[in-house]
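Every protein chain but one is kept in place in this view of the complex.
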Amino acid sequence: MSAEVFVHPKGLCESDRVGPGTRIWAFAHVQKGAVVGADCNIGQGAFVESGAVLGDRVTVKNGVHVWDGVRAEDGVFLGPACVLTNRRRPRSQQGRQGPQVPWDPILIREGATIGAGAVLVCPVTIGRYALVGAGAVVTRDVPDHGLVVGNPARPVGWACQCGQTLSPDLRCPDCGLAYEQKGTGLTEA
Amino acid sequence: MSAEVFVHPKGLCESDRVGPGTRIWAFAHVQKGAVVGADCNIGQGAFVESGAVLGDRVTVKNGVHVWDGVRAEDGVFLGPACVLTNRRRPRSQQGRQGPQVPWDPILIREGATIGAGAVLVCPVTIGRYALVGAGAVVTRDVPDHGLVVGNPARPVGWACQCGQTLSPDLRCPDCGLAYEQKGTGLTEA
Partner (left out) sequence: MSAEVFVHPKGLCESDRVGPGTRIWAFAHVQKGAVVGADCNIGQGAFVESGAVLGDRVTVKNGVHVWDGVRAEDGVFLGPACVLTNRRRPRSQQGRQGPQVPWDPILIREGATIGAGAVLVCPVTIGRYALVGAGAVVTRDVPDHGLVVGNPARPVGWACQCGQTLSPDLRCPDCGLAYEQKGTGLTEA
């Protein structure tokens, strides 16, 4: 672990793969074998399990548990108490006898936001700069810049890199960035 | 901090503005600069951030994170793991360079209840003695004594001061209190 990592006196960091500038707050726990990039913020009570992978500048707000099987790329925002998973049909007896089955993975791509209290049902991929609304329950992949809300989560528009909703001509009313369709999602025009 | 504040040996209180009779439980954390009234109960793993303001007799159940930008008046009940926010369109890069934008505020008025696991999307005001049902995702203001449920939360009736649902003539079948319309909400008749 880099000397430039801040670990709160009541926090717990067992990983030696945490990048410089990262802060780990009270009652948070980064397990041995977890990979955390530079300049991340791991909020109170958060958990990063052995096998989880976080890029640089990832924000893990308070109370978020990042499991083995989850990868979040650079600049991802995991909102307060959002819920991640790594087993689609969990039962308590699983993994108690016999071989461990592979996890159902979650991939959260660069810059995406998972809103407060949202739930991601694995396996699932959240696209670049997508925005999952607070309290949404995501059961399908979300495309790049997709904006989804509700239970189950449904697409309701497109999100700019800055977070604002795009106008119908795929332009940001705030920062002016323009987008165009690419595959199922958007890309900068 | 008053001598009459109880802080669990595994809890953490850094604020000197906590009222007498308040209890702070294990793995809970009240930051310096947070304001907490008298006779509050701050449950396990809860967080009260610098800048947050709680009145007297506020119940913060386990796992609730109260951010800068949130104010809860006297007698508010924040149910287990309910989720508060202070940024409507969060992105991880926000606030990392340049000036910090003001928070999107949450105001929870006297005596209101936020149900277990409910999510409040800021900015929003929850009226006096309103009752937000468990698991509701609130995207609009709730009037005084309003009762809302669902995702997104919709009004389904009115709540008495005691918690009971009012009958159609705006009377409480349990405690007998009578109400009348006032503005968008109710007031005691």
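Each chain gets a letter, A and B, in the order it is written, and its residues are counted from 1.
Quick note on the criterion: a contact is a pair of C-beta atoms (placed from the backbone, for glycine too) under 8 Å apart; a residue touches a chain by one contact, two chains touch by 3 or more.
As the structure is a prediction and not an experimental result, all values here were calculated from the model.
**Student:** Which residue among B:Gly111, B:Pro143 or B:Gly185 touches the omitted chain?
**Tutor:** Selected residue, touching the omitted chain: B:Gly111.
**Student:** Quick one: which of A:Val119, A:Ala159 or A:Cys172 touches the chain that's been left out?
**Tutor:** A:Val119
**Student:** Among B:Gln94, B:Thr139 or B:Gln164, which residue is in touch with the absent chain?
**Tutor:** The missing chain is touched by B:Gln164.
**Student:** In the complete assembly, which of B:Gly79, B:Gly127, B:Gly146 or B:Gly185 touches the absent chain?
**Tutor:** B:Gly79
**Student:** Name, in rising order, the residues on subunit A that touch the hidden chain in the full complex.
**Tutor:** That gives, for subunit A, the contact residues 12, 27, 29, 45, 47, 63, 65, 67, 81, 83-85, 89-94, 96, 117, 119, 121, 137, 151-152.
**Student:** So which bits of subunit B touch the chain we can't see?
**Tutor:** Interface with the chain not displayed, on the subunit B side: 10, 26-27, 39, 44-45, 57-59, 61-63, 75-77, 79-81, 111, 113, 115-117, 131, 133-135, 149-151, 159, 161-164.
One rule holds in what follows: only the chains that are shown with their structure count from here on.
**Student:** Taking each chain's centre as the mean position of its Cα atoms, how many Å separate subunit A from subunit B?
**Tutor:** Taking the mean C-alpha position of each chain, the two centres sit 26 Å apart.
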